[in-house]
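Quick one: the structure is below, and I'll ask about it shortly.
Only one protein chain is missing; all other protein chains are in place.
The block that comes next holds subunit A.
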Amino acid sequence: MAIIEVTDLTKKYGGRPVVDGVSFHVDEGEIFGILGPNGAGKTTTVECVEGLRRPDAGHVRVLGADPHGPGAAELRQGIGVQLQRAELPDHITVREALGLYASFYRGPADPDELVTRWGLAEKRDSRYSTLSGGQKQRLFIALALVGNPRVAFLDELTTGLDPQARRATWRLVKDVRDAGVTVVLVSHFMDEVEELCDRVAILERGRITALDTPSGLIERAGGAQRLRFRPLAPLDDSLISGLPGVTGVSRTGGQVEVTGNGDFASEVTTALARNHILVSDLRLERAGLDEAYVTLTGSTLDTEDAK
């Protein structure tokens, strides 16, 4: 069941469309990713869905209601939002902030439980201004969840977190999803999206250029896999190049690289075994989402970021 439906969403700033005819839906219980370079319109899109911005054209339904319509107040009981840029007063403590936000909702989560789950127990009575970047980020995620939302919007979830904290955060976000909360994740980190998302929309210059599961996107980008190895005995390329699924064989120094798709890798290893050719450094590489992204969009996020 679609918990969010967006149809032909358009938002212009100064006559220039920042979001240009975007349509997608988010199913209940999934983690839906919105991936794209800075300035692609990701944040504007989710802000229209959250009700922070009024679309210039198109329709948005969240939990069956229009974020700017009569059901908006009820809708806000059911969503939790972590904004990309939002801060708290310097002197408020972690526990106070969670308690205050909990008071806004009819059926809030237990702030103390959230404090523990998000690793802020030692900081519960610390003031906001004394928290590290990572602690602030975790507090914002906890604040997004304190209302026991049905849909959580997380914008640039792991910005400012160290690698270890990122992985921990990913695990917790999966727990959130497993508890039945639908998650909309805005990100420009490939690994994060690949790790977490059930489906991903790639947004570029205000338009969705691809929408699929992460593995679907990788598949669609060619899904090429590479098998590399060093033969320990002379190897005739023709032995391999004719095998089903193999698309190419090349050599660099003593290393053979075979590209292909489907089950070509086991075909290759079987053929090698049959011919009693021992190999070393055997590695199978599967293209990741970042390679797929480059193939699908013709650019990398990094170069877009630099603009």
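Quick note on the criterion: contacts are C-beta pairs under 8 Å (C-beta built on N, C-alpha and C of every residue); 3 or more make two chains touch, one makes a residue touch a chain; residues count from 1.
Convention: contacts and distances are computed from a predicted model.
Student: The hidden chain: which UniProt name fits, "SOS cell division inhibitor SulA", "NADH-ubiquinone oxidoreductase chain L", "Glutamyl-tRNA(Gln) amidotransferase subunit A" or "Transport permease protein"?
Tutor: Protein name of the absent chain (UniProt record): "Transport permease protein".
Student: With the missing chain put back, one of A:8, A:27 or A:87 would touch it. Which one?
Tutor: A:87
Student: Quick one: which of A:52, A:179 or A:232 touches the chain that's been left out?
Tutor: Checking the options A:52, A:179 or A:232, the one contacting the hidden chain is A:52.
Student: Pick out the residues on subunit A that sit against the missing chain.
Tutor: Subunit A touches the chain not shown through residues 50-52, 73, 76-77, 79, 81, 83, 85-89, 91-92, 96, 99-101, 103-106, 147.
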